[in-house]
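To keep things clear, I will list the structure first and then write my remarks on it.
Of the protein chains in this complex, one is absent; all others appear in place.
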Amino acid sequence: MGTEVSTAGQDTKIGQSMAETDAVLEVSNLKKYFPVTKGIILRKTVGQVQAVDDVTFTVRRGQTFALAGESGCGKTTTSRVLLRLEDATAGEVLFRGKDILNADKDLVKEYRRSVQAVFQDPYSSLEPRMRVGSIISEPLMATGALPKKEIRVRVEEVLAQVGLSPDAANRFPHEFSGGQRQRIALARSLASSPDLILLDEPVSALDVSIRAQILNLLKDLQDQLGVAYLLVAHDLATVRHMCHSIAVMYLGRLVETGSGEEVFGNPLHPYTKALLSAALPSHPRIQRAEIELPGEVPSPLNPPKGCRFHPRCPVAVMPQCAESLPELENHGGSHAVACHLARSA
Amino acid sequence: MVRFFVSRGVPIGLAFVLAVIVYRAIRVGFDSIGLPAVGWLIVLIVYLVGRVGFGNFFRVVKRAPKLPTLIIVAFILTAILADKITGSPYDQNIPNRLQPPGLMETLKTAVREQRFELNENWLGTDALGRDVLTRLVHGARVTLTVTIAAIMLGQGIGLTLGITSGYFGGWYDKVVMRIVDGAMSIPGIFLALLLAVVLGPSFQTVIIAIGLLLWSRFVRTLRAETMKVKEAEFVKLARVAGCSNWWIIRRHIFPNLVNLWAVLVSLEVGVTVIVEATLGFLGAGVPPPTPSWGSLISDGRQYVTSAWWLSFFPGMAILLVVLSVNLFGDWLRDVLDPQMRQRAT
Partner (left out) sequence: MSEVVSEINTLRSATRSSGQIALEIKDLKTYLYTRWGVVKAVDGVSLSLRDGECLGLVGESGCGKTMFGLSLMRLLPRPAGRIVGGEVLFNGEDIVKKSEAEMREIRGRQISMVLQDPMTALDPIFSVGRQLTETITISSDLKGPALLERAVELLRMVRIPAPAERLAAFPFQMSGGMRQRVVGAIALAQEPRILIADEPTTSLDVTTQANYLRLLKSLQERLNLTLIFITHDFGIVARVCHRVGVMYAGKLVELGDVEDIFDNPRHPYTKCLIDSVPKLDKRVTRLATITGQPPTLHDLPPGCSFRPRCTEAGTHCRPDQYPDPAMVGDRHYVRCWLYQ
């Protein structure tokens, strides 16, 4: 973090000592830069895309942590790094207190067993050539988590948990509808009894009526099994419905974090406010004062100097907005905001 | 244990025995492959029945294109049982040279002279009085062996390099692709002629030449498809589930390439038969007096105006077989896709 000892820094430390009891995943100062190269034979690095920059958060046992933001904000890259599909550039990720970015083979195996994922597209996330039973049992087979005799039983168990009949195991994915496929994907992620499931836009490809089914199912499973969710989503209504705590991302950085009540009840960052105002109303008579953001999200290749949001910020800009990058600062409870204006206010 | 044997043992065993058969055909001669080859075909069919399911298998087979399948089966049986159906292709009978096709002559005499006299040489005789039908039947054996062996060689190299370079990428991929570019820029026929000059025209030379002609096409296409499949979410999820690279290639990449692979193989069968014929025509093929379809056409070249049947019948045989294999390949592609399979039945 910054050179000055900010309150946020202290809070993280307090958070850590408290978190030892119930933190599943602690991410601190995570960075992921993609080098931009030029030339075919003689390659030169000409720049860096700062897809994820200095991201810190904690996912607690049995709770839902949401990463919210629009496309290009780095939430998906963060999830890919946490799933070890991409290497991190810098930072630390502790899983139950153990560093998993520099883990040995055994720890990686344990991590693979304990962390599963459900992706957005229920069509591309299920292998079309495997039967549902094999799809669900793959995580168990690959890690050798269960003896082979018990796998069959476990598959039927998780199918029942997601509300599908046991004979689904013998069918192919294409015989199921989108909602059912997402249930199968969920069953697969539950098979190895994970502590954490990463949900990357789990319902945004589904019909509205099916979304509600899946969201209810996710909540029920959390109550029953005590599994933690890391929810990556752009739809704030879904996030609000699901999450215990939330982090809002913009251009690779966290702009506001806190519990659901704190952030939705009292949004402090202008970007969070704009996002909330852009959400669709639940009744035609509700006319929200819409905050129109000028322009588009700039390219993360050359992020603006100073606060990354300042060129689009609808609030009067102070001189330091264009000069220095604001750090997350505590605003009571677990609520932290990275904005110069919020501090002065 | 039984499951393991069926799922892994049988395909590996089948591939091994096929390799042995082809090896024996090349080293010892074609006459020794008849029985093992028939046995191999039977095991293959039994295995496929088990794999697809008894009921399904017959439903699927019913939808197979009838005429092409018949022609392919006839072609394979003719090749295997050549010396049981007909006599030696080398028996000369100079006084009986350049006899026109007997069937037609019989018909002609029957119409003109109201006399029925069966001519022995149904498809006529060549310049040395050898029976064209006998040579065609024995030529089928040569053509089949060359086709299987050359395609085994070509697709073997192509599949291995295509999948690995597409999957692992990086410098390895670059090296492989540059080699492929190089290989594709050499005219195939020139390469074959060069090999024929260096190694001397022989059965093995033809196989190696055609194999070297084919592999680069397999690499190109299969690599591109691998890169596409690799990006699918189910592959990412497999990595999240802790699957090894080998597992992913075996369980996800290859099964999704099988369609394309089957189509490529069936297309290349056509190419192989034609290239073999071209080489025979140019005199760089299987050396005389061994009959191959290409050399049969080539031998008939100087008599085209007087004895059309010498080139016509081998030409027709090539046309029928190539066409049948291509149609059969289309069907095979559908059968290998679970979704298409259901539609096809």
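Read from first to last, the chains carry the letters A and B; within each, the first residue is number 1.
Note that in this section contacts are C-beta pairs under 8 Å (C-beta built on N, C-alpha and C of every residue); 3 or more make two chains touch, one makes a residue touch a chain.
Worth saying up front: this structure is predicted, and the values here are computed from it rather than measured.
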Chains in view that touch the one left out, judged over the entire complex: A
- request: Just name the one of A:A90, A:A160, A:A279 or A:L301 that touches the chain not displayed here.
  value: A:A279
Task: Just name the one of A:S71, A:S165 or A:Q224 that touches the chain not displayed here.
output: A:S71
Option touching the unshown chain, where A:N216, A:N302 or A:S324 are the choices: A:N216
Contact partner of the left-out chain, one of A:N102, A:S177 or A:S324: A:S177
Field: chain A residues that touch the omitted chain in the full complex
entry: 70-71, 177-180, 207-213, 215-216, 219, 234-238, 240-241, 264, 274-287, 290, 292-293, 295-297
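The definition used in the following text is that only the chains that are shown with their structure count from here on.
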Query: Taking each chain's centre as the mean of its CA atoms, how far is chain A from chain B in angstrom?
result: 52
Message: Taking the touch rule as given, give the residues of chain A at its contact with chain B in the complex, in rising order.
response: 83-85, 108-109, 112-113, 115-117, 119-121, 124-130, 135, 138-139, 142-143, 172, 174-175, 185, 188, 192
Message: With touch defined as at the start, can you tell me which chain B residues reach chain A in the complex?
response: 232-234, 236-244, 247, 251-252, 255-256, 337-339, 342
